[in-house]
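Heads up, one of the protein chains got dropped from this complex, but the rest are sitting where they should.
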Amino acid sequence: MTRILLNSRLDDCLGAWRSAGFTVLAPVKRSDLTRFDEVQGASEMSLDIVMPERTIKEHFFLQTEPLIRYEIKKQQIETEEMVPPERKRIFFGVRPCDAAGLDIDDPLFGWDYKDDYWFRRREKSVIVTIACTSADDFCMCTSVGLAPDSPKGSDVMLHPLLDGRGWLVVPHTDRGKALLEPVSSILLEEAAEPAPVPAVPVKFDVNNVMAWLAEPANFESQLWKEVSQRCIGCGSCTYLCPTCHCFDIQDEGDTYSGIRRKNWDSCSFAMFTMHTSGHNPRNTQSTRWRQRIMHKFNYYRGKFGVNSCSGCGRCTRQCPVDMGITETLHEISNLPR
Amino acid sequence: MIYNPFPMRVVSKREEAPGVRTLKIEFINQEDHEFFKANYRTGMFGLYGIYGEGESTFCVASPETRTDYIECTFRQSGRVTTTLANVDAGDIVTFRGPYGNRFPIEEFEGRNLLFIAGGIALPPTRSVIWSCLDRRDRYRDVTIVYGARTVADLVYKHELEEWKQRDDVNLVLTVDPGGETPDWQDHVGFVPSVLEKVAPSPDNTIAVLCGPPIMIKFTLAALEKLGFSADNVYTTLENRMKCGVGKCGRCNVGSTYICKEGPVFTATEVQAMPQHDL
Amino acid sequence: MAKIGVFVCHCGENIASMVDTAKLTATIADHPGVTVSSEYKYFCSDPGQETVKKAIRENGLTGVVVAACSPRMHEQTFRKACAEAGLNPYMLELANIREQCSWVHTDRDEATEKAIEITRSLVEKVKRNNDLKPISVPVTRRAMVIGGGVAGIQAAIDIASAGREVVLVEREPSIGGHMAQLSETFPTLDCSQCILTPRMVEALQHPNITMMTYSEVEEVDGYIGNFTVKVRRKARYVRMETCTGCGDCIQKCPVKKIPSDFECGLGNRTAIYTPFAQAVPNVPVIDRTRCTYFKNGKCKICQKTCQIDSIDFDQQDRIETVEVGAIVVATGFQVQNTAIYGEYGYGRYKDVVTGLHFERLASASGPTAGKILRPSDGKEPETVVFIQCAGSRDAAKGVKYCSKICCMYTAKHAMLYAHKVHHGNSQIFYMDIRAAGKGYDEFTRRAIEEDEAGYIRGRVSRVFEENGKLIVRGADTLLGRPVEVVADMVVLATAMVPQPDAKDFAKRIGIGYDEYGFFNEAHLKLRPVETATAGIYLCGACQSPKDIPDSVAQASAAAAKVLGLFSKEQLEREPVIASVTDATCAGCWGCVIACPYNAIDRKDITDRNGNVVKRVASVNPGLCQGCGTCVTFCRSNSIDLAGFTEKQIFAEVMAL
Amino acid sequence: MGIQEQYRKEAAELLSSGEVKLVIGYGEGSTAERRRPVFVRSAEYVSRLVLDGSCVANLSSYLVPEGLLSDGKKVAVFLKPDGIRSINILAAESQLDPEQVVILGFDIEGGQAAPLPGRKASDFTALIGSLKSAGLSPELQKDADRLEQMSASERFGYWKEQFSKCIKCYACRQVCPMCYCRRCIVDVNQPQWINTSSHTLGNFEWNIIRAFHLAGRCVSCGGCDRSCPVNIPLRLINHRMAKEALDTFGHYAGESAEQQPVLATFRQEDPETFIL
Partner (left out) sequence: MSEPFEPKIVAFVCTYCTYAGADLAGTSRMKYASNVRIVRLPCTGRISPMFILKALQKGADGVLVSGCHPGDCHFAQGNYHARRRWTVFRALLAFTGIPEERIKFSWISAAEGAKFTELINGITGQIRTLGPFEQYQELQKVIETQSTY
């Protein structure tokens, strides 16, 4: 027997979770943009899209995170750490690629020094994924070893039913199982057939890519210049990426008081690695693009055993000049060897 | 949490060279100080900050043998360093750290030490130098080769004088051609070429090398020519950092997080990194 | 960090009665960076200033805020006090809690609160002030005067007599300008040449004046105190060094029928000529376009005639470079071409002439030897009609402005005519009589009352010929009826207009001009002889229509400005000037275009091998006046203004 | 011969004759509708060039950065009239020498690419003049009018919502041919005029100041608007600035390579109805 959540019972389900103290976030379309935001009911959700333009990353790793409030007094400086509230949150309707992204970043935020801004939110959040039933030209999860229904990073995965009545509900973690408890009465227990997942073509052979990247000589390959020629050096691919995690720390305020903030930053930006001396190790766009690819498919894996890409395809989908990881990796994997 | 720095009080400020200053700062809170004393080892760095402007990364220039305070030396260039350069005794600044790895000076025991530094990169070397000189009996010959662009650009002039006076330290000073003053008694020439003249035998000698990228490149070549094994040459990398704790993604060179796996590396390790990312 | 001293002044009761100074002092004392905060009855008094100085010395203050009156009142006082105490005078700000607080508010709490905010925000500003040093610009103590009319001559003599070298540049073969063409001058009726020529000779003989006649300024480079001027010395074909001015060559020159410009075409000159008999220098020039030798390769009579071999047909124009510290522009005016008034028949009827023609006719040295004879037949005119505002104050056809001198010279003409042709009848059409000036109104009254000039208020609609007479038809607007005067001669009081090449010239030397082409002064009222370009001054009619007394007065004023500049070897300027950050300048040159003072140049940045790597804007500290327009324009924030830096203003605003 | 073939041929001739070192044009994108910038350095690759009604990007921005033109050699670039205007502004602001830019001009009419005669920016002066007379886009004006009709507070609410989406990825800036500054105002940190953090206030400041910096310079190519990954209607705000420059100062961005910047010049008789 499997458990089913009917479309018609979704609001009840959300209600039960909210009564249990959860805040529910789901994809919401507003002002021509879809992103995760707090919802009260199912009608606010936009679930029938391939994926929202913005990832759920921004709810764990804020685009601008206040760290410390400071006030400069005559004899001393008063400070107050701005600790994120530990709020119980449900992310409902996450795509598997975005869920996997969180999983990929966990080791980075956790190694050695633990970034509580990430983990306080991470630990109190439950990820309810909906397996994909559609994909577009940019989806590439299958190329990075994931799939439209991979459970990586999901606490609960919902598989849309073939008959469209609702979802098959599959918990994948203890946290997921616990989440289903307050709604057990709402879920049906019956056999049901899930809708087929879309066929997402494999766009490159990731093993080929990894092998090529690991070869030190290829660091100096001409390919980097060729594939990055039209890159304009904006940060949209990094900011929309579910796994990119670079940041800057900035003080912001008036002359006496302000807030130290942790802000998204991007390895695409020219100033990112500029030394105080003026020396800039990555002073061209091609070297910055190389860093991005190398970091995702070579270095990160070396440190954390996983590639820093979950195959959502946003980098290409929203690239102003139609570039992206897919194209570069496709080029690499098709190189004659 | 992890980005919260220790408040520090400025004890004194010293003008080292044009635009270069040294701050001596001390902990305000006892427990912070205890943490530092327990964890600081020579070679580590920290983020020095001032609220309202931000943080900037430099090494801890004071040795691990003197942990009552922290000294840092920096060149005034950006927003943070410009403000730090203008603090006075009694002002409050911040320190986050110590971060990174260390020079394995226990392994240096019983060996000759060759310190090579250029310009503003004496501070990290100086931390190791004093850490060793304060336990002088554990090491054999100590040679210091220090060069700067001009005589005015030499930092820690009073300590250079002190080392010069010591019998157990061989101090070699040099300035770039054209940077000498009329009364300059020491060498004139670039560090690598001076080094080739004055370097001790590579046998049983550890070299510690700090300087700007171009100097490192030529000095490594000189050391190699002199017969130093790359495993016996240590250096520090000073990449741009924001977090200091392996998160912000800025200091990476290849798969190395300079802030966590560095900043101290052997020449062998440095040579294994992608050179064009340095 | 900063150690700021704040000094709260009571200004007797002026401030203290409305602002709680004790509260202000105490509140500010608690502000970060404030080391001293004290109050006193009068900080501007000697003991008050001593208190400030003592506090600076004893506490090693890095900045001072005096909360008192307007900086326009006592900024200099306290800057001086700071300097005397060893603090850079620019590390001072005045918080204006009197004029802009205690005097204008009625609620003590509100005023106090405001005073605290003003003072606090200036504390934050002064923390970010920088040590500034007055800018020293070396001054080449030699002036150039461009234009050798009466204004130029006066300016040159004044400067030279004060012991400074002057280069006087005149494009005609002789100095003298329009004044040399005049017969008598109003309001005294003394002979123009009689009073001018001694000045011309004085200028020529003055040991400090180098005269460059028949020369034109091609290019001006540099800035106040340091101009490099390229002057084209036009080929005279007569050797200045040897020519004695005997005039034999002129007598023998076979080309005799060239209409003379000086005589307004009423007389002739030769191909080798001096413009007039009293020319200074009295050295002829050969008009290359008319000279037979230059046209046909034959003649050289002048050369043969010259006993001291001063004719040199091989002379070429040459460019001479002169270094000067100041420039006086005195390039004068032109008479408007009255042909635009077809209805007045100028150009069609020989006896319709301009005022300047009349001057030549009335001049003792003129073509008629001072007799008023009409050009058509050389007869003495019985009736002369003068038409005023023939061009001036006429937006439709002429110029909008009043030419200022026409009322007076028309009155003068009527008088001269009456004196020379006793039975003559003069009728003057006028719009108003503008006779403001010493002795001017008396002068016009004299023309009317003693010399019986007939004044008809109204405009002339048409002048036409009938039976050998000129019929002047117009309206008498006072009587409200048409009038018709039968005249033998009509004199048009034409407008004074800028030199035809005035705009080009202004661009070449870098000064502004108005819609007509008159040069712009820096401030119409307060800086009337300066231009917006520091070190370049104006005098005479190149700035606006003027009579002789005004031109001469302005010339002496310009000379005084030049001598003021030359009173020191170094020019000290307020260091409130802009500067460019080379590293970030994108070289779009918006600042260059926007700068009202042409103070921004393009500068090449070269690498070690001397290759140009980029070009950036560069502010010339000698020219920058510190308005900050460039700073605001600059998109990349690559320019900043000392004294009002971005950092200072940011802090000031963010502390409010 | 269709326009695509014709322009491929011309590109090939320019390259093989050595007149240009590079042709910047459009190529196939990752989907059927998408076109992407391509860089062709040899005549043998001109078949990569595509020219049709989907070629909308203003490619002039590729001419400015990283010293592409510093060797004095010429580059050919596919440009619509908006791009040609950009060349004029870049020339007027001394960012490039228009003699180095060979224009393969085209326009899109009825969804199809149509050739525009001319090779140098100055060849298109009459065309740009006629565009100026035709006025700004009525479609944009319609959208702008919709905003203008709101109350100030509603309009503030609208833009607050829009700017709250901004992530400060700077795609708008990076894609813009006018944003060639070596250091952007947002990167100025002494003082930090614009809050770099991408909270709504910081985003508001950033987008307002960028629009101000584009006043009289934006050619309404729409690059920023299309590039914005979070769909902020930047076209409206830039259109508003273009309208102000045109209506008030008669300034149409990129009329000629000699045009002076609207905010670095003035006329004494400029209107000033709002000044008390």
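A, B, C and D are the chain letters, set down in written order, and residue numbers restart from 1 in every chain.
The criterion applied here is as follows: contacts are C-beta pairs under 8 Å (C-beta built on N, C-alpha and C of every residue); 3 or more make two chains touch, one makes a residue touch a chain.
Everything numeric in this text was worked out from a predicted model, so none of it was measured.
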item: Displayed chains contacting the withheld chain; value: A, C, D
item: Residue among C:K23, C:K41, C:K80 or C:H105 touching the omitted chain; value: C:H105
item: Listed residues C:P71, C:G225 or C:G458, member touching the removed chain; value: C:P71
item: Option from C:G370, C:G454 or C:G512 whose C-beta touches the chain left out; value: C:G512
item: Where the missing chain touches chain A, by residue; value: 23, 59, 62, 65-66, 69, 82-85, 87, 89, 121, 252, 254, 259
item: Interface residues of chain C (partner: the chain not displayed); value: 70-72, 96, 98-101, 103-107, 110-111, 113-114, 117-118, 121, 512, 520, 522-523, 532, 576, 594, 596-597, 625-629, 631-633, 641, 643-644, 649-650, 652-654, 656
item: Touching residues (missing chain, whole complex) on chain D; value: 144, 147-148, 150, 152-160, 193-195, 197, 199-201, 204-205, 208-209, 211-212, 215-216, 236-237, 240-241, 244-245, 248-249, 262-268, 270-272, 274-276
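Methods note: only the chains that are shown with their structure count from here on.
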item: Set of chains adjacent to chain B and to chain D; value: A, C
item: Per-chain Cα centre nearest the global Cα centre, belonging to chain; value: D
item: Distance between the centres, which are taken as Cα means, of chain D and chain C, whole angstrom; value: 45
item: Between chain A and chain C, centroid-to-centroid distance (C-alpha), Å; value: 70
item: Rounded Å distance, chain B centre to chain C centre (Cα mean); value: 63
item: Shared-contact residues (touching 2 or more other chains) in chain C; value: 651
item: Chain A, residues touching no fewer than two other chains; value: 72, 248, 250, 255
item: Touching residues (chain side chain A, partner chain D) in the complex; value: 30-33, 35, 53-54, 63-64, 137-138, 229-230, 232-236, 238-240, 248, 250, 252, 261, 263-264, 266, 269, 271, 284-285, 316, 318, 320-324, 326-327
item: Chain B contact footprint on chain A (complex, rising order); value: 67-68, 70, 72, 76-77, 79, 81, 83, 108-109, 111-117, 216, 219-220, 245-251, 253, 255, 258, 260, 262, 265, 267, 272-277, 279, 281-282, 287, 291, 294-295, 298-299, 302-303
item: Footprint of chain A on chain D - complex, ascending; value: 29-31, 34-39, 57, 61-62, 66, 161-162, 165, 167-171, 173-175, 187, 192, 195-199, 202, 223, 226-227, 229-231, 233
